[in-house]
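Please see the structure below; I have some questions.
Note that this is a trimmed complex: some chains were dropped, and none of the rest were shifted.
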Amino acid sequence: MTKSNLRDLSLFNNDGAIFMGAQRDIDQSRVSLLGVPYDGTCCFRPGARFGPSAIREDSYGIETYCPQLDLDLEDINFTDIGSLDVPLGDAELTLDYISDATNILLKNNLKPLIIGGEHSITIGIIKSIITNYPDLIMLQLDAHADLRDEWLGSKLSHACTMKRCLEILPSKKIFQIGIRSGTKSEFLEMNNSKRFIQHTLGENAKSLEEALKSFKGRPIYLTFDLDWFDPSVMPGTGTPEPGGYFWGDFAAIINVIKSHNLIGADVVELSPKLDTTGISSILAAKVIRSLIMLLDKSS
Amino acid sequence: MTKSNLRDLSLFNNDGAIFMGAQRDIDQSRVSLLGVPYDGTCCFRPGARFGPSAIREDSYGIETYCPQLDLDLEDINFTDIGSLDVPLGDAELTLDYISDATNILLKNNLKPLIIGGEHSITIGIIKSIITNYPDLIMLQLDAHADLRDEWLGSKLSHACTMKRCLEILPSKKIFQIGIRSGTKSEFLEMNNSKRFIQHTLGENAKSLEEALKSFKGRPIYLTFDLDWFDPSVMPGTGTPEPGGYFWGDFAAIINVIKSHNLIGADVVELSPKLDTTGISSILAAKVIRSLIMLLDKSS
Amino acid sequence: MTKSNLRDLSLFNNDGAIFMGAQRDIDQSRVSLLGVPYDGTCCFRPGARFGPSAIREDSYGIETYCPQLDLDLEDINFTDIGSLDVPLGDAELTLDYISDATNILLKNNLKPLIIGGEHSITIGIIKSIITNYPDLIMLQLDAHADLRDEWLGSKLSHACTMKRCLEILPSKKIFQIGIRSGTKSEFLEMNNSKRFIQHTLGENAKSLEEALKSFKGRPIYLTFDLDWFDPSVMPGTGTPEPGGYFWGDFAAIINVIKSHNLIGADVVELSPKLDTTGISSILAAKVIRSLIMLLDKSS
Amino acid sequence: MTKSNLRDLSLFNNDGAIFMGAQRDIDQSRVSLLGVPYDGTCCFRPGARFGPSAIREDSYGIETYCPQLDLDLEDINFTDIGSLDVPLGDAELTLDYISDATNILLKNNLKPLIIGGEHSITIGIIKSIITNYPDLIMLQLDAHADLRDEWLGSKLSHACTMKRCLEILPSKKIFQIGIRSGTKSEFLEMNNSKRFIQHTLGENAKSLEEALKSFKGRPIYLTFDLDWFDPSVMPGTGTPEPGGYFWGDFAAIINVIKSHNLIGADVVELSPKLDTTGISSILAAKVIRSLIMLLDKSS
């Protein structure tokens, strides 16, 4: 197997647009956006590769100020480092690239905020994150359990993301929030395991607050599959699942997370060309805006 | 008037795709899907003819397992018998074809689950159903009353569907749920008649439960015009009407129906090309998945 | 069978937009546009009903002046009388309406320029035209022969248009130009009959000129199915057929027709919602502009 | 600076379609629709110029009867006067045209219901309204504060609409309802000023009722930027903002307004081509239907 040979920041592709308010250089920034335009294992509707550029372009449609958090991106030093070109037909090598890229960010003291691309990129990110944060806890916002062991013979499919993460995560702590689709055995596993928060309609934020009580200060990583949202507000995703969540539900989650120690996040599965109205990209940009603020605030 | 000459199952067109988990043959199946790609009287935006193929294709985007009912399509024997080609410019002959097709299903001991096409197909279906189930009760989920006597001189328009059904239904029992658009006289008729449940926001399922209490065991047929849903979750329909319902509302309806005797159903008015995001077709497929399970469970 | 009861001009629906340069009234006009938003028998992709409104709206994207004919719509008195609402599920009654509407135009000394809608409307129009012009000759620009005797049992399908016209046309003279799709027997009929011009690539206009030589002064009616054009310039049509014609080919046809006696025309099968770029509607509007000028010039 | 020279009703462009149930003439009408297809300062996604024609065309997809108000458009005399052509590159002159047009309506005793176009048109309308109604109160339904003093050097941008209105409104009374996006200073101004209702989720109608209590009988003007709605129900707008409102919220607002004295309104920022499903235009048409009824009822 070929190995990725990313070595420094100059290897990122910065020919594209940048997120509203970001800087192209990394001076004194504490948070960095990185796009990973990869959708190589997506089995239903591809196009998550266009997520990073759509989010960046449509970010100019919202304000830099967030009334909920009463913060302004213009007061925050963060960088948008560009995107990572990956070898689309080779899932293993791609994850290698992503791990290396995450490492480079961490070595430069940049909290990673990765924009997918499909969900499987999280496997590569987490592999690097846990070397810095061995007691990491993961939060998953998602419509799907992603706990399959394989998909058509592949272990690196986006349908296996959380299974792979569980295998390498030392703490084995993953809170799965809002899951509403999966196989019978995935639901059995989620229900039986003490690791998981059950999906209780309208009560996600409260349950999460309860669950996180005993983990104050622990490093937390959020992996956000945008199909957690209801298809009506997020039609631009590969596998929309009816019966999802709305902005108010996410706002409540933010309120919980802001008193915890968020050290990184990814936002995945925006497939912008599926939604020509653009409301999906704008929602994703608003999510990113919140997460930049949360990452900047945390220790 | 020419008469339809459908005689047996071999007359259905099976060149198209089939619903996830279905079989092409009818061995021991108790439930059968049948597509009716007809939109000949639709007066505003045509395209419901593409409903059956879109629902079948997009069914592969959801799982076979339903967490709410804790059932899996893979454990259910059901068939997808294909679609019925109809003479689009001749409404009367078309309804004749549909009646005959429904009869063929019933004679083969297959509970019909018909995918429209426009709402007027229900007239043809009911005509056959009531010969097998003379004490039939109908449930209508719909945004529109569909109680007009005629539309531009035509008695078989989709705007007259429930009027025609009322005329031939021996029990005269139709529960109209969620209606929010109609003429003044249609609303008067719905309000005055004891036959109808009033439209009470957020209380549909509870009212339905109450209404059905005295009808335990009676054969029930569900006609589901998908524009009952809010346009935000179901934009792909001919006449979207603001102020509709969401997945949770339908889940509550399922919970009521599952303790009753559902013997057939149709799901109509998906016009998939109007919604290029595909969320409408996926929602319709999830509705169909639930109904297959309800039909298989019932006596 | 119900009969249409159109009696006078006030029965047309004029709630919609009008063609660039037209007047809403009929004072002294010699030419009249009439929309027929009917697509009731279309078997593949419906939407021709939206043709009239799209052509009217997009007509404002071109100029009133035509450099080829050196004429300006602003110097021509023509009216746009609105559209005819038809009972979509009843092909027979619909054609009745169309015949009556054509009669009303003729009685008001207005040369008809009918905007479809699907091709079958021509059957209704011709039925009235030949009472005024018994020695009528027809020109057909089309990709398809339309010579089937029936389609799924229906004799009034748009696939049977020219067959029906041939049956009622006293002269039996129809020049079919540019046909490139049909059944084997349709091609046999076209090739064997002396009635038809063969389809010779790039030579249509010249062959037409030759064919029309002996018919100077005879009343000519043009039925123009827009799928005659290549799908690249006219994607917005129900059954696009590769290998079609371009604007220059039509300009050459105009040059031939302008020295003959055009007494009416229809332009059918624009299905504008299939082409979100709008180039199909604009091309149709430019065709209409030419035909208004040709009709105004002729005796 | 050139001055607009609109003088009478004959100067409006009436080549387009009209709203369902409207009349082209103004006999005895008390309410008049007027389209203003202007989007000249829009900074993100243009296309609001297509609002008036889309609302008119799609109005035929809903009924004339409103079950909430138990009123029918067919019982109301209102006119649709057509649209105002404006010089797109010249914001100042455009507002002049709009003021003059509003004046013409008022002089003809027609309550204005103006369909945008972008939000900046309100500045021109209000300028004329306050000469007739010096004690006017404004209601603003909007996602954005629109209180900027300028945008890229322009004082007439749609982002400055309410700032300009405040400057000329004698009463200085503007109730801003549902605002969820703006700069930090805009939110400060809204929060500090007694002029504004705070944005309280789900409580808008109740707060409005309270706020209007002391203003019974005072003339009220409603400016409705359709991005107040959630992007899921109103994707067809230039700057959709996640976290908005639904039909039920608007229905509650109607219930409050109907016991007050509405003397005019505008509905702006529909950009219909952004939403090919058409649900945005249909929602806008239903809003217009309600407002025609409210305007006709009020003194």
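First chain written, first letter: the chains are A, B, C and D, and each begins at residue 1.
By our rule, contacts are C-beta pairs under 8 Å (C-beta built on N, C-alpha and C of every residue); 3 or more make two chains touch, one makes a residue touch a chain.
Just so we're clear, the structure is a prediction, and the values are computed from it rather than from any experiment.
S.K.: Hey, this file places 4 copies; any idea how many the whole complex holds?
M.R.: 6
The rule we apply is simple: only the chains that are shown with their structure count from here on.
S.K.: To test your reading of the model: what rotation angle superimposes chain A on chain C by C-alpha positions, in degrees to the nearest 5?
M.R.: Superposing the C-alpha atoms of chain A on chain C needs a rotation of 180 degrees.
S.K.: Using CA atom averages as chain centres, what separation in Å is found between chain A and chain B?
M.R.: Inter-chain centre distance comes to 39 Å.
S.K.: Where does chain B touch two or more other chains at once, residue-wise?
M.R.: In chain B, residues 230, 232-233, 276 touch at least two other chains, as defined above.
S.K.: How are the chains arranged in terms of who touches whom: line, ring, star, complete or other?
M.R.: Looks like something else, not a line, ring, star or complete graph.
S.K.: Which chain pairs here would you call touching?
M.R.: Between chains, contact exists in these pairs: A-B, A-D, B-C, B-D, C-D.
S.K.: Along chain C, where are the residues that touch chain D in the complex?
M.R.: 15-18, 20, 53, 57, 60, 276
S.K.: Please output the residues of chain D touching chain B within their complex, sorted ascending.
M.R.: Within the complex, chain D touches chain B at residues 60-63, 65, 67, 70, 72, 230, 232-233, 246-248, 251, 276-279, 282-283, 286.
S.K.: Provide the residue numbers of chain D that touch chain A in the complex, in ascending order.
M.R.: Against chain A, the touching part of chain D is residues 44-45, 180-184, 187, 201, 230-233, 235-236, 239-243, 274-276.
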